[in-house]
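For this view, one protein chain was removed and the others were kept in their places.
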Amino acid sequence: MDYYNTLLQDVKRVEIIISSFHIQEAIKILDQVQVSGYTIIEDTSGKGDRGLSCSDVDCVFSGQYILTVCTNDRQLNTLVENLKPLLKKVGGVCLVADAKWVSH
Amino acid sequence: MDYYNTLLQDVKRVEIIISSFHIQEAIKILDQVQVSGYTIIEDTSGKGDRGLSCSDVDCVFSGQYILTVCTNDRQLNTLVENLKPLLKKVGGVCLVADAKWVSH
Partner (left out) sequence: MDYYNTLLQDVKRVEIIISSFHIQEAIKILDQVQVSGYTIIEDTSGKGDRGLSCSDVDCVFSGQYILTVCTNDRQLNTLVENLKPLLKKVGGVCLVADAKWVSH
């Protein structure tokens, strides 16, 4: 075990990419599950089929990127459950990965 | 096993940082391996030696950031194989990591 592990806390890193038109709905869900914060990168571009980011196949989209962290499984489960219907309706992506967080 | 695992699909998260001059070549490779979509963040800045992002040691660069997802190993292998010569030629970074994708 490395020394840095004693400085770090296991978390789930969650990133959401969603159309600019629906960013407020995504943020509302983040607020509901009480993530401790989030970072938004505006004006991303890209290309996707319905499964990834758009309503039309091969459409070009303008979206926003949201990065947040869940500190326990219950919070993550609720976030994913609440986001899934929104993504199903309007398109978009949510990726979840293990990470460690420098607590301070 | 947490409930959210039943909502999620294992994928490989792939991020590419490359000079703005060569973004189209990178996108062409993404199209060739038929990723289902990608997100681009423009106008990133940074600093890198040849190994990370630049042609010169300690150069400052203007680049673009691409985020995409591979849903199987064959797709990822082909993406990495095709990207490697481009990165070797023009500099840039490609990072691959395990992630889970909220399928919808």
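Every chain is named by a letter (A and B) in the order it is written, and numbering of its residues begins at 1.
Keep this in mind: contacts are C-beta pairs under 8 Å (C-beta built on N, C-alpha and C of every residue); 3 or more make two chains touch, one makes a residue touch a chain.
Note that the structure is predicted; figures quoted are calculated from it, not measured.
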Hidden-chain contact residue, picked from the options B:Leu8, B:Ile27 or B:Ile41: B:Ile41
Selected from B:Tyr38, B:Tyr65 or B:Trp101 as touching the chain missing from the view: B:Tyr65
On subunit B, residues whose C-beta touches the chain left out of the figure: 17, 41, 43-49, 51-54, 63, 65, 73, 76-77, 80-81, 83-84, 87-88, 93-98
For subunit A, residues in touch with the removed chain: 2-4, 7-8, 11, 13, 36-42, 67, 69, 97-104
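Here is the rule we go by: only the chains that are shown with their structure count from here on.
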For subunit A placed onto subunit B, the superposition rotation in degrees, Cα atoms, nearest 5: 120
Interchain centroid distance [CA atoms averaged], subunit A/subunit B, Å: 18
